[in-house]
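First comes the structure, then the notes that go with it.
Note that one protein chain is taken out, while the other chains of the complex remain in position.
== subunit A ==
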Amino acid sequence: MAARGHVQDPNDRRLRPIYDYLDNGNNKMAIQQADKLLKKHKDLHCAKVLKAIGLQRTGKQDEAFALAQEVATLEPTDDNSLQALTILYREMHRPELVTKLYEAAVRKVPSSEEYHSHLFMAYARVGEYKKMQQAGMTLYKIVPKNPYYFWSVMSLVMQAISAQDKKLSQTMFLPLAERMVEKMVKEEKIEAEAEVQLYYMILERLGKYVEALEVVRGQLGEKLTSELQSRENKCMSLYKQLERWPECNALSCKLLLKNPDDWQFYMSYFDSLFHLIDQGWEPPSEGEHCSEGEVRSSVAQAIAFVEERLAVEEAKETRPLRGPFLARLELIRRLRARGCPEEQELGEPLELMFQYFIKFGDKPCCISDLKIYLDLLTTDHHFINRLMETVPLSEPQDDGVALPGDTRALQRHLCVAQLSRALGLHHALDTTGKLDLIRQLKSHYRHGLQFGKSCLKTELQFSDMYCLLASHVYIDLWAETGDETMLWQCLGLLEEGLSHSSSNAQFKLLLILLFCRMGAFEPVVDLYSSLDAKHVQHDTIGFLLTRYAESLGQFAAASQSCNFSLRFFHSNQKDTSEYIIQAYKYGAFEKIPEFIAFRSRLNRSLHFAQVRTERMLLDLFLEADLSSSLEDNVKSMGLCPEEDDIPWTDMRDNRDLTVLTSWDPADRQLSEEQRSFSLQEELLWLKVRFLTLRLVGTLAVLSHPPTPRNAEKAAENGVVAKPDILRPLLDQLNTTLQNGAQFLERGVQYPFLGPSPTRLAHALASGSCHCQVLAFQLAAYVQELDAAALEETTEVQTQISNSFKSLLIQLKEILNKCKGDLLEVKEGQCKTQPTLLENLVFFVETVCVVHWVSCFCAGVLRPLKASLQKRKKKKKEPISMVVFSGFQEFTAGLQSLFSEVLDHIKGQETSLTALKLGELTLEEVMPAGVRIVGFKKTQLLRISLESDVLT
């Protein structure tokens, strides 16, 4: 709560209890206390604001706002009121009002450093860069402190960064910022490291690299001390920008001599080397090579340099550094790519990698080091055999498997197994070979557990990765043969692994994926929650949950997981703004654009748009019954169907698609192309869903006069609310579905451990998309009927009647695609049919859409029928209206369809229960089998029942 400073002030004493109540979350008492106080002291404005905070926190936003405005219009200048209002406005997500508040305050107290600085921060919160620039300067004039001056400079930089017109940035904002700093430099007023950092930032953005270099290398650069190697890193980046390869070369070597393990400098050394060779650079005949010292610019020198580093490591008593050894492989690769024969002077890659393994094979990272260079090998088998010969293993056991005697030997053996996989040797085996491999890996896994007996629950077992490897081979077998037994075995193995190593995230992730692919969502909830994924992880791995929860019929879980993610995204806006302000305070200027980019990355997250859309759709699906009105639903979720507020062209895919460990060969790893295909597919599906949502929302707008909010909007835009939003949206939906079908024709496949395909393919195959289109089409016809005089509507009436009939037929067709056993048990083997469940969910979703459309139809038809009956009575004319009879037939048809669905679901439940009872016999074949039976059907049942009440 607000700072309460001066205890002497009697008002502070009076307000204290209200602050305390608010701090303790006792909002009711806070309001009461404030009322009591206001009776005695009418003019104690702060009490009013505190009351408003209490009201805001108890959900009475409108009252709170009105009360706050009462005080705000008085333009208060007391600390308590100002701070309380700031808090209130922030909680109301109206930070722009804080700027108004302090603008008034500084007008009244123009010399207040405090209020001016609050005003600056208020502008910073809403990103009013120009006003920040002025506020900073005003502050500096009142109190000539350097930070204020540089706040103003930074605000110029922000104007440059945010300017649409990049030319304006380069010719106006940045040069102005530069001149402002130069002025301080000339007057020798530069004090802090942050100021030099900012100067560097400005010059870099202006492309004035030479000047930037002078600053960094000069006297001002001496201030750059907080960050380690700050000057060196900045110089290096400037040399690269300036293509000063000699300096880049010399500095890299210098830094490598200091730390022969810093990988980035090997890269910059090799880069510079080949640039210099291509330029035909020659060292000057006398004097220094360049300002950074000696340049090593020939291949021979590079080889010598690397060999020297190696010699130093080899001569060490202690274990050598890995850097030089990998640098040698890197240099070979680069030389080979250029066709340089000198490559051979460094040695044969197979031999070198062999030696690397000898030195570092007992480190878990050996695989990730070597896998980068596997393409240098020509004979994979020979390599693996040679490595294997060096691993100390026991004599083969009864099962023919030779085992390691300690953890180091285990790690070496494991590394060989990982390398074999990375070389594609696992994939090359036939079915028998793969099964034998699995047998060996399992044997190693179980044997290795003895080394980790003393491991804590929070630690991994030494042999865990064998278990994961074997699981991957099971998945290979399944993918190759389609034999689902392999997946069941895999589930069993992973569950076994988890029982010995309960915090192994990789086991959990793979189990989640397998269960989802097999159609069993229930175990996934616990597995996912045991990962304890929080905050930003909602954005990066939340898709694991949200992709399948809904499609497998777990509507409540789906809704909940969307909520978790949404809460994270919604807090982002407020949170980041606060830290942008902090960055100004602490002079972390380079972090300000970074924070802003971060905020935008989250706001433009694909997952954000997805959970927002799905959450609203779920609400509409879950509320699909006669007792709730569509209009209320649409209003309460704040959906504005006329608006497309998804940043389609600039969406950020923040999913961590490599979170599952994979040792697959490079050509089987997720490629950049597959990544972009996956994003494309996600966007197509999102568009389908978003349009569906907006179409349903439109029905609410059409069946009722525009809400005040819409009217206001329409008035703002100077146009009358257009009723014809249904057709354009329907056209868009049709186009998107066509694009979706075209995308699917490409037959894009993703690695199993990579992204899952979206629901698009199944949605199209189930027929639900087209059924929903038909439903919306029907709504459009009914709207037409509503607009025309009844007598002139024969044609549209026929269309409506036909639509009713087709809808029933199509729904029936979808239902037929749901029939069959979810879990077939034949001759002791299990086969899951997740598609049946997914189709059932599509059916339910479609029924919900049809429900809303039917409500809309009923809403239009009912008054029509009433007016018709009146006319009938008067004129006694027999007008036969096909729509009415059509609608009646339609609802009757829906009724019987629903009883069929319910029977179907009951049937499924019976057979699943039967399986559950038989779990004792199943258990031995597949320990995980029991869990898969947990399909939750009640949700489906509920929706179907609710929709059943339609007529």
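Throughout what follows, a residue touches a chain if its C-beta (ideal position, glycine included) is under 8 Å from a C-beta of that chain, and two chains touch if they have at least 3 such contacts; residues count from 1.
One rule holds in what follows: contacts and distances are computed from a predicted model.
Of the candidates "N-alpha-acetyltransferase 20", "Proteasome subunit beta", "Ribosomal RNA-processing protein 43" or "Transcription initiation factor TFIID subunit 8", the chain left out of this view carries the UniProt protein name "N-alpha-acetyltransferase 20". The chain omitted from view is touched by exactly one of A:R205, A:R244 or A:R322, namely A:R322.
Only one of A:D9, A:D78 or A:D261 touches the chain withheld from this view, namely A:D261. Listed residues A:N11, A:T77, A:Q134 or A:Q537: the one in touch with the omitted chain is A:Q537.
Note that of A:N11, A:T485 or A:T576, the residue touching the chain absent from this view is A:T576. Considering the whole complex, the residue from A:L242, A:A505 or A:C640 that touches the absent chain is A:A505. With the whole complex as reference, residues 225-228, 233, 261-264, 318-323, 326, 360, 363-365, 368-369, 371-372, 456-460, 503, 505, 509, 531-537, 539-541, 571-572, 575-576, 578-579, 582-583, 585-586, 588, 590-591, 594-595, 597-598, 601, 654, 656, 659 of subunit A touch the missing chain.
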